[in-house]
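With one protein chain withheld, the remaining protein chains of the complex are depicted in position.
Per-chain numbering from 1; labels A, B and C assigned in written order.
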Amino acid sequence: MDLNLSPEDRAFRDQARAWFQRNVPRAELKTLEERRAWHRTMYDAGYVGMGWPTEYGGRGATPMQQAIAADEMARANAPAPINGLGVGFIGPTIIIHGTPEQKQRYLRKILTAEEMWCQLYSEPNSGSDLASLRTRAEDRGDHFLVNGQKIWTSGGHIADWGILLARSDPGVAKHKGISCFLFDMRQPGVEVRPLKQITGSSEFNEVFMTNARAEKRDLIGRLGQGWEIAQTTLGFERGGNSMARVTRYASAFDRLVDAAKKIERGGKPLLEDPVVRAKLGNVYAEMEVQRYAALRVLSALQKGASPGAASSITKLSYSEFEKRYYELCLEILGPYGQVTDGGLEETTLDVDSSSGVRSSWAYAFLWARAGTIYSGSSEIQKNVIGERVLGLPKEIRADRVAKA
Amino acid sequence: MDLNLSPEDRAFRDQARAWFQRNVPRAELKTLEERRAWHRTMYDAGYVGMGWPTEYGGRGATPMQQAIAADEMARANAPAPINGLGVGFIGPTIIIHGTPEQKQRYLRKILTAEEMWCQLYSEPNSGSDLASLRTRAEDRGDHFLVNGQKIWTSGGHIADWGILLARSDPGVAKHKGISCFLFDMRQPGVEVRPLKQITGSSEFNEVFMTNARAEKRDLIGRLGQGWEIAQTTLGFERGGNSMARVTRYASAFDRLVDAAKKIERGGKPLLEDPVVRAKLGNVYAEMEVQRYAALRVLSALQKGASPGAASSITKLSYSEFEKRYYELCLEILGPYGQVTDGGLEETTLDVDSSSGVRSSWAYAFLWARAGTIYSGSSEIQKNVIGERVLGLPKEIRADRVAKA
Amino acid sequence: MDFSFSSDQQLLKNSARAFLDEHVKPAQVRLLWDDPRGESEALWKEMAQLGWLGLALPEDAGGSALGLVETAILQEELGRAACPSPYLSTVLAAMAIDRFGSPAQKSRWLPAVAGGGARATVALMERALDWSPQSIETRAEERGGKVALSGVKQFVPWAHVADVILVPALSGSTPAVYVVEASAPGVSVTPLTTLDPGTRVAQVTLDGAAVAAEAKLPADALAFLLQRGAVGAAAEMLGAARRCLDMAVEYAKVREQFGQPIGSFQAIRHKCAEMLLEVENSHAATYYAAWALASGAEDGALAASVAKSYVSDASRKVCGDAIQVHGGIGFTWEYDLHLYFKRAKALEPLYGDAEHHRELIVRRVAS
Partner (left out) sequence: MDFSFSSDQQLLKNSARAFLDEHVKPAQVRLLWDDPRGESEALWKEMAQLGWLGLALPEDAGGSALGLVETAILQEELGRAACPSPYLSTVLAAMAIDRFGSPAQKSRWLPAVAGGGARATVALMERALDWSPQSIETRAEERGGKVALSGVKQFVPWAHVADVILVPALSGSTPAVYVVEASAPGVSVTPLTTLDPGTRVAQVTLDGAAVAAEAKLPADALAFLLQRGAVGAAAEMLGAARRCLDMAVEYAKVREQFGQPIGSFQAIRHKCAEMLLEVENSHAATYYAAWALASGAEDGALAASVAKSYVSDASRKVCGDAIQVHGGIGFTWEYDLHLYFKRAKALEPLYGDAEHHRELIVRRVAS
């Protein structure tokens, strides 16, 4: 057990730190083109798609290096690269399951963000039970005719392409009849509507597909292999966010401490209030534990372990922590924590919240409610942990009983 | 809405308070005979079996009066009457379901504690799933032959009689084949062994029945009606413990405050430590809410409402509170809270804990772990609340699936 | 002893529920969220006609002389509707004037409030995150028969629509509560944008604002305002929580995943059971406190602090859990759940936060 960075990793960190300090944009990026340009700058410097094999334009970096780069990015408060889903998992899906033509056609433009990608998985009626999805893909000879509705499509409004799960065979068991396609978002029959969240912003979209086309050549894997493909844990972008996430929490903690110095209670700064101190100490401990746990996961990845079901522990841990964390921030800050506009300069958050958006404490508080729902709710994670990590017997469930 | 006591209830309270002040034993009751004598004194004064109909030796008191008497008992730190199960629910079961002969034979001696009673329901393999019990009662003409094992039998070692659930017909569905008997504990073939708990004390027993007899005349209700009888919410002793329980918590709170005045931290009494104060304020609020909720339940009972499934809310609420409460006491008292012998006089609990036993903080802390398990665990209570109070659909369960 | 509502109280509750279900639907709430003023004059007039504004005010002021329990019943329903309205702050200020004010103050303000002609508020906070009289920095200085107030009040509910603001200030070292007309020179109001657009707050700057020397209430009014404000806020939070619970339970009955309603999964049903427990306990806490204050029971102030601290935590948990039960849809703006979630959250730090009330509890019970 040795938690020191290796000399190579330390050198890499120093280099990344210096690069981000020099290059991070001074002004807020407003347009898509500005963000694309920044993405491209990072890509050219080797900080995007780091884990991709070199033959596909990546640098085959270790999980540790990916984590370091992401961490330095968070430390410098740098805007995130765009096309995150494309780089993070759609590209890798194509690398693993795609044809040579698909790789040729799509991969490089994902890395450069020349083409933007989104994910077309969730549907209004299939939340935790994704396999119950209803979007149909009917075989029409040279293409599939796609009809259905998707939801929670991040970046759908700026996407050129999407990775689509659709039911190609309604006649077989629900997990078997699903196929996976690369899907042109810029065609007639695709309508993208913004989906406003309780934060007031619209990071997501609804996507309506009416007699749209998925080309035969854009089928990923075999027909009916979609569910299996969607379940694969993908291998290239692993360590990425683990440390950066905690760095963002820590940055919010610093702002919280600043605010606690400026706001008074009983004639003294909040920071001198023992009850506030007890809360700060508690939440800081929890935050540090997230960091240690992230290091531990990273260490396993570094040794080539597959995160597998254990990643459910990580997801459960940080998303539940994040919810408690921002609740506690608002508890400490009282009404100051609820101001979204017109408040005192010194009590606003004004750093990247975990969503990567500059905003208020209230925004971070609201956004944290999503973490325990998306990408498998906490309930689903606990099921997975119980069944696949602890080996507890499967629950008796209607769909299983029906099958039996 | 008017939470003042009626003039009659106030008069009753004053009378009860005076009586307990005058009569509560000065010395600790050590032997069963001393406790029986105290029980008899209370019975003669009208404070035992208050809710029983007058024709059976009770006084037909209202739930409010029962609550008041129990509360005054707690306030005076009076030893509890013995034969609690007999008076609290076995007697009422006989009154509702028993034959005239059974009533004649058993009831009065329950009230006077001349005969002590215990409950023979739980078995090692049927915890939450009581209906899966395996103790057999075979029809042998004039009697039933009883074989099996019971557990969690409170007072089994001093009981003359028990109320027994046993399977009289193994051939029918599990809820249908159970019958209910009055069962002689003083016969050959009945062995009672103390069951030691994690508190170190043995309030419960295991009972082994080997070729024991239950007389035909001691069958309660019809053959096969046992489950239904055990599920009946019984009607006479309702308000009883609701307020008294909170009074005991409050008495522990006063001891906690005393200790917090005497133990120092950072050169000041704990009571001046804002973190301790915040905890005390929090737990006191929760305790008061238990009191308000108890009053609300009592008010409904007073109007003749049947508590039904809503009593699951009460049970869940106080048992989970009690666990948090004594955890917090130990958190505040640190190592002082863990001393069971030889500690400082001023930091011991030394009042009735909720189990009714004089003891240490550590004992109360450990005992509180039982509350969320016995009489339907918190998980069972939540199931009942979800299904019967909120009307949520039934869960898919193996025994139901198997039946269907 | 009777903890249930009387038939009159139940009638009031039912009629309030019916009125708000009809006139303050979520769509109306959303319109008011987008409204610069944030509340509806028409609704206010209707509340006056329904007798809600004068509910606890004397009959000679046009009120019904009912008590805090009835007020809490209405507040619970307003919370349940997430109704954007200066009801709580207005009724609170009026009750204080009724209790502590001079005949002139009463006749100036009470009929106006009861009739819907005036809105009011109370300015309990300054820059410090504190509700103790010790934290008052606003000064009241005598200037030729008048008093000039100077200071800044923070997070004053609905100050931008108030006609009168109760302003705690120090004259020398003596605190009192001044009855300030919002239109007086030297009073300026800067609205803030916050998490819940249905609970408007503003900063009120007093720059030598002139009030008549006699336009004040004694310092006792401070505790009165904090206690009754706490119970009113608890009632609104209770209403919001009950609504969230109802929505979660209904959703859990119909939403299917893996071939069965999600309410048949223990994770969801147990969460709903816990939510019910918190809601029922919050009900007991809120109405016990309302009754205790109204009836002059000796534990009234204690019960108010218990209610505010308990219901703050409980409603945050219940409303948050309701989002979790709903999953993704509960996180969308179009779904109504967040109206109630935000309402409960917005009330947490008003009229004393849980921490403050816990300290008040300890002062009372552990001296």
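Keep in mind that, in the parts below, a contact is a pair of C-beta atoms (placed from the backbone, for glycine too) under 8 Å apart; a residue touches a chain by one contact, two chains touch by 3 or more.
If you're wondering where the values come from, they're calculated on a predicted model, not measured in any experiment.
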Omitted chain - touching chains that are shown: A, B, C
Per the touch definition above, residue among B:A61, B:I82 or B:V275 touching the missing chain: B:V275
Given A:G60, A:P124, A:G267 or A:G281, the one touching the chain that is not displayed: A:G281
Candidate in contact with the missing chain, chosen from A:I96, A:L145 or A:I385: A:I385
Contacts of chain C with the absent chain, listed as residue ranges: 265-267, 270
Chain A, residues in touch with the chain not shown (by the definition above): 1-6, 9, 64, 253, 257, 260, 271, 274, 277-278, 280-282, 284-286, 288-289, 292-293, 295-296, 298-300, 302-303, 313, 316-317, 379, 381-383, 385-387, 389-396
Touching residues (missing chain, whole complex) on chain B: 122, 124, 126-129, 132, 151-152, 195-198, 200, 263-267, 270, 275, 323, 327, 330-331, 333-336, 338-343, 362, 365-366, 369-370, 372-374, 377-379, 382, 397-399, 402
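Just so we're on the same page, only the chains that are shown with their structure count from here on.
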Pair of chains with maximal C-beta contact number: B-C
Where chain A and chain B are represented by their mean Cα positions, the distance between them in whole Å: 51
Between chain B and chain C, centroid-to-centroid distance (C-alpha), Å: 41
Set of chain A residues in contact with two or more other chains: 275, 397-398
Shared-contact residues (touching 2 or more other chains) in chain C: 260, 264-265, 268, 354-355
